[in-house]
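A single protein chain has been removed from this complex, and every other one stays in its place.
As written, the chains take the letters A, B, C and D, and residue 1 is the first residue of each chain.
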Amino acid sequence: MKNKNPSKKKNKKRVNNKGLAPGSVIFTGDRKMEYTDIHFVRFDLEKLETEDYGAEGIVEFLAPIEGKVTWYDIRGIHDTKLIEKLGVKYDIHPLVLEGIADTEQRPKFDEYENGVFISAKALRFDSLTVEIETEQVSIFIGKNFIISFQEDEDDLFVGVRERINSGRGKIRTRGADYLGYALLDNLVDNYFSVIDKVDEQIEKLEEEIIKEPQSGSKAKNHNLKREMLILRKAVQPLREAISKFAKSENYVVADSTGIFLRDLYDHTIQVMDMVENYRDVLTGLQDLYLSEISFKMNQVMQVLTVISTIFIPLSFLTGMYGMNFDHIPELKHENGYFILLGVMATITVGLLIYFRKNRWI
Amino acid sequence: MKNKNPSKKKNKKRVNNKGLAPGSVIFTGDRKMEYTDIHFVRFDLEKLETEDYGAEGIVEFLAPIEGKVTWYDIRGIHDTKLIEKLGVKYDIHPLVLEGIADTEQRPKFDEYENGVFISAKALRFDSLTVEIETEQVSIFIGKNFIISFQEDEDDLFVGVRERINSGRGKIRTRGADYLGYALLDNLVDNYFSVIDKVDEQIEKLEEEIIKEPQSGSKAKNHNLKREMLILRKAVQPLREAISKFAKSENYVVADSTGIFLRDLYDHTIQVMDMVENYRDVLTGLQDLYLSEISFKMNQVMQVLTVISTIFIPLSFLTGMYGMNFDHIPELKHENGYFILLGVMATITVGLLIYFRKNRWI
Amino acid sequence: MKNKNPSKKKNKKRVNNKGLAPGSVIFTGDRKMEYTDIHFVRFDLEKLETEDYGAEGIVEFLAPIEGKVTWYDIRGIHDTKLIEKLGVKYDIHPLVLEGIADTEQRPKFDEYENGVFISAKALRFDSLTVEIETEQVSIFIGKNFIISFQEDEDDLFVGVRERINSGRGKIRTRGADYLGYALLDNLVDNYFSVIDKVDEQIEKLEEEIIKEPQSGSKAKNHNLKREMLILRKAVQPLREAISKFAKSENYVVADSTGIFLRDLYDHTIQVMDMVENYRDVLTGLQDLYLSEISFKMNQVMQVLTVISTIFIPLSFLTGMYGMNFDHIPELKHENGYFILLGVMATITVGLLIYFRKNRWI
Amino acid sequence: MKNKNPSKKKNKKRVNNKGLAPGSVIFTGDRKMEYTDIHFVRFDLEKLETEDYGAEGIVEFLAPIEGKVTWYDIRGIHDTKLIEKLGVKYDIHPLVLEGIADTEQRPKFDEYENGVFISAKALRFDSLTVEIETEQVSIFIGKNFIISFQEDEDDLFVGVRERINSGRGKIRTRGADYLGYALLDNLVDNYFSVIDKVDEQIEKLEEEIIKEPQSGSKAKNHNLKREMLILRKAVQPLREAISKFAKSENYVVADSTGIFLRDLYDHTIQVMDMVENYRDVLTGLQDLYLSEISFKMNQVMQVLTVISTIFIPLSFLTGMYGMNFDHIPELKHENGYFILLGVMATITVGLLIYFRKNRWI
Partner (left out) sequence: MKNKNPSKKKNKKRVNNKGLAPGSVIFTGDRKMEYTDIHFVRFDLEKLETEDYGAEGIVEFLAPIEGKVTWYDIRGIHDTKLIEKLGVKYDIHPLVLEGIADTEQRPKFDEYENGVFISAKALRFDSLTVEIETEQVSIFIGKNFIISFQEDEDDLFVGVRERINSGRGKIRTRGADYLGYALLDNLVDNYFSVIDKVDEQIEKLEEEIIKEPQSGSKAKNHNLKREMLILRKAVQPLREAISKFAKSENYVVADSTGIFLRDLYDHTIQVMDMVENYRDVLTGLQDLYLSEISFKMNQVMQVLTVISTIFIPLSFLTGMYGMNFDHIPELKHENGYFILLGVMATITVGLLIYFRKNRWI
């Protein structure tokens, strides 16, 4: 239950951060890995260089080269020294560096003099806990270079890397802005698989509620609604960010990239549509659950009422003739017992007809 | 239940698509037909040529001719090779081709250098399953030519085709943009028949709930709400798309077509209004259902309470005089039994008056 | 129930209309009268001519005259031939003619080269069926002429006609645009009387629910909500239409008419405010109804529980001493019966105190 | 109940008004006073003239004088002749005069050639009926003059009048526009006291519902919600009106007044915020009420179930041994009675443990 709450870590950070000057690079997340993993890629259409720096670290970041795309992919953002070093080398604004290290950063797009900065969330659905996990991803796109940051060592951009390696598609022929778009596209494509898994959960819940509402159904519904809030929190600002990216007139963004970004923007709208749809469906399920419970209770009450209404008067009659008064004339009557049985049968049949007419049975 | 979920197929696609370069033409739907059906129409005011290419396929696409409208209507979009071939011939942007083959594309309007692209959903109401089925429709309008794509072999545009054949109306005197408008108008007209059928379902449900709420009513309501979400998902973005189309200053769209597109835009607003209305009505029905159940339960409880409140004290009295104590003076009283009957009658009448005053009976 | 559904007729039309060229004049409503009634009025400040053409029909429409206002008021729109004839005479765009004959047209304002077109709904509240009936009204305003269409022979514009006849007010001194404004103003004034009647219904319902919620209250509430949807559907687009009218820079609209149109626009806002208010009130009533039912049920349950909780243990005791065991010492006790009565009295009093403390009685 | 309905009077008016030319000055309210009370004030920094015309009436309105502010404050708006006379003297547009006499006018701001017109609502909270009463206030601001209208003889502007008399503040040094601002500011300040009283009512209701929901609580909540609708209806359009006033470039509005109007605009936003807050709180209270009732019912049901579940089986056992069969072996057993008592005790204890585990007791 604890982990699910999105503001848990946030506040921890803010407490630490308070009173510090803005632009101070403070790591605010849980340290997810031992050391910082740095992947270097530099390519143009002809040539591709790659280098991986692991535990042993990096000595010196290479400067970008005109006509080639230089990509540093940093995994692990707890090493604020390293981030600051990179910041100096590539002349990155302190607020960007602060944003990179702040794992609770809201997705956003900012323009700076020497490039643009995009912060986004990578999502992963954990089927076991039925929870969506978020990972902070930051991308800085400059002229001829791009720097990306991931929280842990799993590579979110494996598809893009393969396309670069194989030389497939346009990726090797275009600039750093197109590579930035490709990374974001990769991320957004991932959202669809997360939604797919959430969708399965919703469908299972839907069947459960229609067939037989369980005690746990309402809590499941509540949890799924919370997951939707997390999804929305990740996607909605990203949509705005990509819209700004697509409209950006920054010199590092080529006009020809715009059409791809607009397409990506359409995808984020689609994700938001789906999230809103699911929220509506979940609210509908909530109502359905309550209706089911009410309907069932009504049926239970009808059974109780039918049984009670028939037998309570009959029992009263038996009580009557179970009394020990000295003079109860009916008791002396020879067929008294059988006459009473007849009366009881008549009452029962009458009530049954009444209930049938009222559609209770 | 499975099919109804709109994101089912979507995700399948995205998983395949992931890591691929944008602009890759990947078919994402269920293959709905064996081969691709191609219908060729070329006309001006005087002359009309038509040609159908079925299973045997097409050898070479014809280039558009100045002063005539050339229309390729492709049914079946699983043959991505064919789509790419057409794309090369007519110089269509890769993102358009990707969009054509993606059956989960959100309706949209995009402008390109040599034409405009509209993607929409055709809707069909299946009365048996009470479900709305969607079919992806894509239209590319260039100067003197138009290319349309449908998912299966049923012709959605049969009305337009007849008007072309008969030479009725303005369609033969105008350009490809007007033909594009006519196709969309055809599609939107269809929405009204779908809404008609949904409307019948809602009315039936309304009568059912007002007359006698059934166990299944709430699930029906939930399903109809979901259908409304599907409708909205198809119509809302289409509305925006047509608005953009109407405002487009692309050279392939003649000014005289604008007024028709604005009229079409008014129709999509009308559809959205109706969809929103039905959503409101369905929410109202949900509330009505709950009220009915509550009201009915209240009545049932009142019956139970009236019966119980009258007979429980009476039964207690009979129990009293059914006890076997040696000394119960009342039992010896000569008219004890009759006095007790009188007391019971008094209690009963008193309670009945009380209930009447409280409007319980 | 059937009639109330707004989309009933709509769809009938659309099915017929499908596949037809846009601009085809097709009557889509229920034929409300036998023949078409045409009222001709022509006036300037000095002179007033009127002519009524009934069953015998009209031979030739008169052309407008510079410096006078010519008004054709057509009642009955099923005669599409006549409408087309008029369209040719006054050079009216085919889409306008289509709109006139389409009784399900959404209220709108369109500008054309030779005039402006406004489509609106006249409303009438039928107190018997508690339903709002709508009638399609179309007005085309040209230079020096105005053509209006009503669905049946009842004159919606009787007030305006009287002002023209009497020469009261500014109406005879101004152009066709001011007459058009006067007709719309008449229509909107009518909305207030409809709202007045709906308001009475709501107040009656409110009293009913506060005093004693009936079985039918919830259905009444549901119906009134639907009426509100009809009202909103008529007024909301009209508001936009009048706003466009007021801002129109079409040469047929004089600047001096603008201030009156803005005033009319304020009235439509007022109607919308009231409609939204009533929707809020009706939603509140729905909640109130449910609260009342819940509260009442709670009270009923308390009575049942109090009665049961007191008498069930007592009855158990009488059962105890009604048993036929050979050896039940209490039964032999001389004052056993009276002691038991005392015990029972104690239990009863104890329970009553407990209930009082829990505020159940 | 009747009075509370805001559209009651409205409709009466509209019926009378219908068919009349726009600009006809028709009084639509309830006549609140016998005669029209006219208060004349004229001041500049040095000199202050005042004159009150009561029952005996006014002979001739004085024309405004350059360099002084002339203020006519008319109380009682049923004398339409007088309003028209004033209209002629001060050259006021007929639509303004119509607006002044229409007590159901929506708050608004309109610009005319020779001045600006503001219509607003004064509010008063009647603690007895727990209802908000509205009074129509109209202000016309011209160059050097201001005319205000109130519905009854109580002076809403007593504070402003005092400031003029005493020469306190800037009011005597500034023009008619600043005086207009001062009047509106006075009105809006009043809203805060009304909200204060509503707030008290809400707090009382809140305490009542949290402590012990009453039968009347839900109706009170419903009434307060309706009052909120009245408040919103008065404030929301006024906010827009004041915003337009502040942005007005009319020559009668001095630039230096703008900053005060923007401040006033902030106050109306604050009022709207509070109204929306209270609506949220009232909706929350409604939910709380329902929760309380449900929770209470649940408790009642548990008591009933516990009692019934314990005693019904026990009573069955006593019934068993109260039967008169010739051969019931247990009855002959010497300690049968005591053994049965033991069995009953065991059952009771067992059930109590079960209930405790289920947290029912």
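One rule holds for everything that comes next: a residue touches a chain if its C-beta (ideal position, glycine included) is under 8 Å from a C-beta of that chain, and two chains touch if they have at least 3 such contacts.
Quantities reported herein were computed from a predicted structural model and do not represent experimental measurements.
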From A:108, A:124 or A:168, residue that would touch the chain that is not displayed: A:108
Hidden partner chain, touching residue among A:130, A:272 or A:314: A:314
Residue touching the undisplayed chain, where the options are D:30, D:126 or D:162: D:162
Where the unshown chain meets chain D, residue by residue: 158-160, 162-163, 168-171, 181-182, 185-186, 189-190, 192-193, 195-196, 199, 203, 206-207, 210, 259-260, 262-263, 266, 269-270, 273-274, 277, 280-281, 284-285, 287-288, 290-292, 294-295, 297-298, 301-302, 304-305, 308-309, 312-313, 315-316, 319-320, 322-328, 359-360
Positions on chain A where the hidden chain makes contact: 1-2, 5-8, 10-11, 14-15, 17-24, 93, 95, 106, 108, 110, 212-213, 215, 218-219, 222, 225-226, 229, 233, 237, 286, 289-290, 293-294, 296-297, 300-301, 303-304, 307-308, 311-312, 314-315, 318-319, 321-324, 328, 330-337, 340
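As a working rule, only the chains that are shown with their structure count from here on.
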Labels of chains that are neighbours to chain A and to chain D: none
Copy pair chain A, chain B: interface residue numbering same or different (half cut): different
Rotation angle (°) superposing Cα atoms of chain A on chain C, nearest 5: 145
Chain C-chain D separation of Cα centroids, rounded to whole Å: 26
For chain B, residues contacting two or more additional chains: 290, 294, 297, 301, 304, 308, 312, 315, 319, 322-324, 328
Contact graph of the chains (line, ring, star, complete, other): line
Which chain pairs touch, all of them: A-B, B-C, C-D
